[in-house]
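Yeah, one chain of the complex is gone here, protein chain that is, but the others are all in their spots.
And now, chain A:
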Amino acid sequence: MDRNQPKDFYFVIVGHHDNPVFEMEFPPPSEKKKKETDNRHLNQFIAHAALDLVDEQMQNNQNMYLKIVDKFNEWFVSAFVTAGKMRFLMLHNQRNEEGIKNFFQE
């Protein structure tokens, strides 16, 4: 993987009906990027598909932080589940397990 490519994050909190409760992209998309809506909705598709794995993991894993649950192309999906079964997903294009774990646990 190209280490020089910019780090992108897409964070989403998913409700009980798979509905996104909160979405955030980091760094905030620039004007130019905003136009590339294709990429942006891809995030949502990836996050949505990863939910199957999060749910599966929730059954077998007592931890709240589920580490990287899914990967598609350059995107990794890390997940965190609250006690109330709210699912926090983070899409990131570089492995940074510690950082994401810290982010979730804050």
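The criterion applied here is as follows: a contact is a pair of C-beta atoms (placed from the backbone, for glycine too) under 8 Å apart; a residue touches a chain by one contact, two chains touch by 3 or more; residues count from 1.
In this section, contacts and distances are computed from a predicted model.
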Exercise for the section: Refer to UniProt and select, among "Trafficking protein particle complex subunit 9", "Transcription factor IIIB 50 kDa subunit", "Cytochrome b-c1 complex subunit 7" or "Ribosomal protein L19 family protein", the name of the complex member that is left out. Expected result: "Trafficking protein particle complex subunit 9"
Practice task
Can you list, in ascending order, the chain A residues touching the missing chain?
Solution key: 14-21, 41, 44-46, 48-53, 55-60, 70-71, 73, 85
